[in-house]
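The other protein chains are all here in position, but one chain of the complex has been omitted.
On to chain A.
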């Protein structure tokens, strides 16, 4: 190792300021939006308390980033199974020790409540799962250097095997939205793991075909009877109805979505201005935070937000390419998929593009555990840059 390169200047370049900039901007937008939501909505907690507690979570998140940055590739490799099983243990224990109040309000048994602080273990399970999956793929590819369709199926089987405990536990928690995040991560990792297109393409076509069929069946009454036989429930139909026709019934299921669409739509191109709220959107400090941004800052503000996410993901991909470490590549793909899915689903549901699920907007929505989960993801990416040994070997070096 060339120690002469370890100067303060180099320390600077080992830290990815682009990512920090994006996260910082998102954090500022988040704090401002939480302030707006808190000012206009009646709540038992004061405005200041809501904003400050979010600020505190950011500080905890930054500490988490700094700690994780200290882990290099090898150490991450070692801790991956530990974090995975720790996460599983947390997910299992929450089934017993879930917060009763939260359960009554949301119907999901996915929250701990301790000393007035709530915590959702599935959020920190995400980075743990990503680490573990990265390890599984690398191990497999080392064992089977020559890819065959059979070995690819074996890989997919292994990946599914590690996903099943998570999926089962989340199903037991009634947390369908978070389960989808894990599936998104799994899907992204299958693509980058090198599984042959002969498997991926037909699978993608099948999945989209099935989804299309189900959707086509939801619309006619007879199709619904058929779907009910497969275990679909009335509330799920209601969500689809709302999604297909948000202004039809704005009193019950559709209320939140219609309010959100009104808020965002009324923002127009330039927005109504900071701290202006004319439309009440339920839980807009958290899952519906995008409605605040859309209303206050309009199309331009929304574009800037999405651009920030795009920039963030671009930075992550850049780091992935810079490090040329396959383990790192899988981890970053997992983190990218996690953030991508959160952003797409959250913004998409707020504007009526996707059905409603309880998924927060990364770095912006109020809520500690989701923030910590995402910050751990950022920490993983930043640790790659921080421990990057490969850049000194020149550009033509392949992934090793």
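Worth a mention:
Following the convention adopted for this analysis, contacts are C-beta pairs under 8 Å (C-beta built on N, C-alpha and C of every residue); 3 or more make two chains touch, one makes a residue touch a chain; residues count from 1.
The rule is simple: contacts and distances are computed from a predicted model.
A chain of the complex is left out here; the name its UniProt entry carries, from "Penicillin-binding protein transpeptidase", "Acetyl-coenzyme A carboxylase carboxyl transferase subunit alpha", "Na(+)/H(+) antiporter subunit C" or "NADH-quinone oxidoreductase subunit M", is "Penicillin-binding protein transpeptidase". Across A:205, A:219 or A:353, the residue that sits in touch with the chain not pictured is A:353. Considering the whole complex, the residue from A:51, A:166, A:279 or A:331 that touches the absent chain is A:279.
Touching the chain that is not shown, out of A:51, A:169 or A:326: A:326 (per the contact rule at the top). Across A:294, A:362 or A:377, the residue that sits in touch with the chain not pictured is A:294. Residues touching the missing chain, restricted to chain A, are 100-101, 104-105, 107, 141, 147, 188, 191-192, 194, 259, 261-269, 278-280, 294, 298-299, 302-303, 306, 309-310, 313-314, 317-318, 320-321, 326, 329, 333, 336-337, 340, 343-344, 347-348, 351-353, 395-396, 398-400 (touch as defined at the top).
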